[in-house]
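Before I ask anything, let me first share the structure, which is written out below as structure tokens.
Omission of a single protein chain aside, the complex is shown with its protein chains in their original locations.
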């Protein structure tokens, strides 16, 4: 763990933790965070890059504002004075990579069943076009070929990050990790929530009409 | 924006906004308003035609009574003294058209998955007959051929309105916009809620027994 | 309407109405009472036969204890001193017939989608056997052939009641009305709730494994 940072205050971290807890409870209610799966993050500093991310191994439906870890660009835990250091998920490394690469300030990772089923059905990417809900992820409702990339799963976050970087389309705020789950992001937590909801709807629709 | 109207009071608009917020939260709970999709409206004046409609771009599960816009017959924003002017959805134009054409005083537009799947499967309209729930949309449980019209999607509300007018059956209080979602309406918000629920049930039933 | 009865007190009727409201809210939450569909009843007197039944035309998710009607053996409204007379559903006639024929003291009628789909798929009755949940409707988990009868729909409650009587198996506390919904019953409202839940589960299971 790096030396203690003084740029972030405990209040900032707890405030982010509270926001993450609310979003996590919502997605848990949707059945997208079964067990202790999934994690949600928010960028709390750009220079240096720091994310507040839900702590690992906890039930995502009953997080407290203090159930939050702070990580750096490789997902490594970063100590913040006045904040009890909690273990971040290994996946925090991919969150940081998404934040760095896309400029997103909030990232959602959920084990939504439809996303994993769609990734299995279309390992080369999920093609979507001509549906109004595409506007909810910043694309067009007509004549816009949208592909949700599908990347192979890995336990090595650097490898997974490289695959993400290779597959990522700057116009599409979501990626499916095959045999695993969905990553989606936005300009803030509420936007990321809306993108996640729309992507899941679109994947359910793709499966229902395949 | 037209000149400020004095016929409507801020209390009326907020009261309508509160009613819209409650209905929107319900439909959000059903998963029919993912992201910021969908909108709900209530006629607050007939002469001239004015609708209170949920404001655009917000999460429909957490609207406040003040998250409401007032629009005229073409969905254009109408200023009301004492009411902060919010941007209505472009789709407010279709709401107004539905209100004018059908006489309905409440209109619901939701991205219910079953409606969009049914519209894709039956682009010429969804045929329903001989099922009790048809009574919930004002039709008969026996020997009554009901077709939920399906119209092509458009971003041009005038074009969409023309298609609606051409397809609309006065006996059937719902239309599917293909690749988009469902419109349903009633004599007041509660009636529109019940019609929407019954239409969605009927479409789910049609898909399950196709 | 018959002459006013003094055997029932307003307190008894309201108490029954409160219990019916709670059950109706639960089933509404399951999505089995869309629109204003379905109704629930409780026998409040055997001699003469009187049922408290949810009032017609209301949203079953927000009933009050006063949203209750009292009916006699043919579903006819019965006046009770001190109770505002509300219109019972026409279907109250079938509730009364079920109560008289089976001895059940609580009857549930819901538009559960799986029941209507199963009735369409197996118009001669739904065969169930060798599944533990059958114990939840008073049958055996092994080697017990259970048939949920399916009767044809009708708007004439006497005709529907005759079909019910002809099809009803005293060992099986549920009947599907084709193209309509499910009737299930028990010794009290809680028992009827449990039977209804188990029958719906069994029908979902039958459809999923057909």
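Labels A, B and C are assigned to the chains in the order they are written; within every chain, residues are numbered from 1.
What we mean here is this: a residue touches a chain if its C-beta (ideal position, glycine included) is under 8 Å from a C-beta of that chain, and two chains touch if they have at least 3 such contacts.
If you're wondering where the values come from, they're calculated on a predicted model, not measured in any experiment.
Asks: Tell me the shown chains the invisible chain touches, ordered by label.
Replies: A, C
Asks: Going by the contact rule already stated, which one of C:74, C:87, C:171 or C:190 would touch the omitted chain in the full complex?
Replies: C:190
Asks: Taking the entire complex into account, which one of C:46, C:74, C:87 or C:142 touches the absent chain?
Replies: Residue touching the chain left out of view: C:142.
Asks: Which residues does chain C use to touch the chain missing from this display?
Replies: For chain C, the residues touching the absent chain are 130-133, 136, 141-142, 190, 193-195, 197-198, 200-201, 204-205, 208-209.
Asks: Could you pull out which residues of chain A are in touch with the chain that's been left out?
Replies: Residues in contact with the chain left out: 34-37, 59, 111, 113, 116-117, 120-121, 153, 155, 177, 179-181.
In this text, only the chains that are shown with their structure count from here on.
Asks: Can you name the chains that touch chain B as well as chain C?
Replies: Touches both chain B and chain C: nothing.
Asks: Per the centroid of Cα atoms for each chain, what is the distance between chain A and chain B, given in Å?
Replies: It comes to 33 Å between the two C-alpha centres.
Asks: Counting in whole Å, what is the centre-to-centre distance of chain A and chain C, each centre being its mean C-alpha position?
Replies: Here the centre of chain C sits 46 Å away from the centre of chain A.
Asks: Check each residue of chain C and list the ones that touch at least two other chains.
Replies: none
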